[in-house]
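Just below is one structure, and these are the notes that go with it.
Apart from one protein chain that is not included, each protein chain of the complex appears where it belongs.
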Amino acid sequence: MDWSQLWEITSAPDNVPIVAMLFLVPFFTWYGLRQAVANDRLIAQLEGDAQLAKTHHRKTQPWRPGWAKELHVWPFLMRIEFLAAVLVTVLLMVWSITLDAPLEEPANPNLTMNPSKAPWYFLGLQEMLVYFDPWIAGVLMPGLIIVGLMAIPYMDTNPLGSGYYTWRQRRFAIAAFIFGFVILWVAMIIIGTFIRGPGWVWFWPGQTWDHNVQVFDLNRDLHEYFGITSAAGKFIFGGAVVTLYYLVAGWVVHKLITWNEFNRKIYERMSLIQYLTLQFFLTTMLALPIKIILRLLPIHIKNVWVTPWFNV
Amino acid sequence: MSTEDKTLEQRPVAAEGEAKSPPPAKPSAPPAKPAAAKTAGQTAGQTPGQTRTVGGKTTEGRTAEAPMSKMRRRVVWACIWGFLAANFLMLLRFFLPRTIFEPSNSFRIGFPQDFAFGVDTKFQQQYRIWVVRNAERLFVVYARCTHLGCTPDWKASEAKFKCPCHGSGYDSEGINFEGPAPRPLDRAQVALDPEGQIVVDVGRLYQQPKGAQTQFNDDGAFLRV
Partner (left out) sequence: MEPENEKGKSGVGLLDRVRGQVREQVPVIKDKVKEEVESLKDPEKTQLYKSVFRVKHDDTPRNRSLGVLSNVFLHLHPAKINRDAVRFNYTWGMGGITFYLFIVLTFTGILLMFYFHPTKAEAFRDILYLEHDVPFGKLLRNMHRWAAHLMVITVELHMFRVFLTGSYKRPREFNWVVGVILLVLTLLLSFTGYLLPDDQLGFWAVTVGTNMARATPLLGHEGPLGAQLGMTAYNDIRFGLLGGSIVDANALLRSYIWHCIGIPIVAGVFMGVHFWRVRKDGGISGPAPVALESEIKPVKKI
């Protein structure tokens, strides 16, 4: 266990934000879900008693009859905003006094650093380059992520949970988002920061970053396992595999969407376009971890579909 | 339902279905102070810093604040203004770098023998100087018009320096005789280095202001050749 290597990575000034993320993301996930649980308890209580549902204050925050429902922005909100500004400024100044921004040697087109890493917020994309063609990892997937995020409000037909934390009322949406954000996006950043070393080789935390390590990756395209060699054969085979994937994944996603009574109710509210869009984004999102797993498994699949113009 | 503004600082009092939420982290200090001021009729046994009022009213004006809150307020504001003042001073200092990279004021121009009598414009482009030599002395004139700083031209046919900007005229030794120039052209410091080369320093200029003691005869203002 090479602690000094681990310390070297975590203490690099440019990695400090990721170390901070390691604490912040779980903390805020817990913070939000904690309130969700409290709200869910209230909801369960109200659902059990129709009379209570009519009269009870519908929030977990305290309120008594006679209390004003609104507060003046000045002074209450302004005070809080001012305090937040002060705290952020103090944090920023202390951080800036203690840690120096990095500055490497002057740009040299003839000498690439090893490892050569993108800024941390793009490390997720750089990690994807291992498993996908450059244009897919660098253009298509980011594009789909952006469009997919934008499409969320238009695919979500669940009217509950608007304006308060809840888990029980929005399980599907929250699980999907946490999967995409925490498990895919944040985890890929963590891998890119702490795990990927020289040569973009996989080093477990605690392993020394050896610049001369030899890695023998025997990656095969999927069609090789089936003995297909002709260009047309590869094209058809790959196309069939991808189609099959979407069908199977689509079926799995459908099962999740219609998992229980409540989900089915929401499903019935969806239009065809909403349903298909949701299916597309979810199945494509799932393709990423599946491709990663296919690469890591002993079968070491590099591409599932090989064509003269692109590989997937 | 009355329209009173309750203080923000209501600690949850057995709210139904609420998980134990921690008291909001920060506003225990700042909000308490105006809150303490705003509520009249506070229930007994309250410390100025914490309000647990259930029946407070906002008043139209300020009630007397507890001295502790007033003090705390002053300290907080003093810190904030102090911080801003310190940053302002830092901002001002920021605009004055500690080192600069500008061409040197000091340079060599060759040997005295290299220069004939009269005005030599050899170094006007490179160093902004004219070398003037007569029977008694050699001196270096700085080619900056003493009016507003343009570079005059040497008119050999008229034996004068003429400034194109506002028409100031100087004779062949740099003494002003026409135009708005207030005094003759300044002269740069000259010395001989161990090899015998002339070393000019335009960072040190000698003037002959009108109505004041001339510096043109000072040491360094000319070379005796």
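For reference, chains read A and B in written order, and residue numbers begin at 1 within each chain.
By definition in this document, a residue touches a chain if its C-beta (ideal position, glycine included) is under 8 Å from a C-beta of that chain, and two chains touch if they have at least 3 such contacts.
All of these numbers come straight from a predicted model, not from anything done at the bench.
**Student:** Using the touch definition from the header, name the shown chains in contact with the chain that isn't displayed.
**Tutor:** Those shown chains that the absent chain touches are A, B.
**Student:** Out of A:31, A:202 or A:225, which residue would touch the omitted chain in the full complex?
**Tutor:** A:31
**Student:** From the list B:90, B:116, B:135 or B:212, pick the residue that touches the absent chain.
**Tutor:** Only one of B:90, B:116, B:135 or B:212 touches the chain omitted from view, namely B:90.
**Student:** Residue by residue, what part of subunit B touches the chain that was omitted?
**Tutor:** Residues 5-6, 8, 21, 24-26, 38, 58-62, 90-91, 93-99 of subunit B touch the chain that is not shown.
**Student:** To test your reading of the contact rule: which positions on subunit A touch the chain that is missing from view?
**Tutor:** Counting only subunit A, the missing chain is touched by 14, 16-17, 20-21, 24-25, 28-29, 31-33, 35-36, 39, 42-43, 46-47, 53, 58-61, 63, 67-78, 80-81, 84-85, 88-89, 92-93, 95-97, 99-109, 111-113, 116-122, 125-126, 129, 133-135, 137-140, 146, 149-150, 152-154, 156-166, 169-170, 173-174, 177, 181, 262, 265, 269, 309-310.
The working rule: only the chains that are shown with their structure count from here on.
**Student:** What's the distance between the Cα centroids of subunit A and subunit B, rounded to whole Å?
**Tutor:** Centres of subunit A and subunit B (C-alpha means) sit 49 Å apart.
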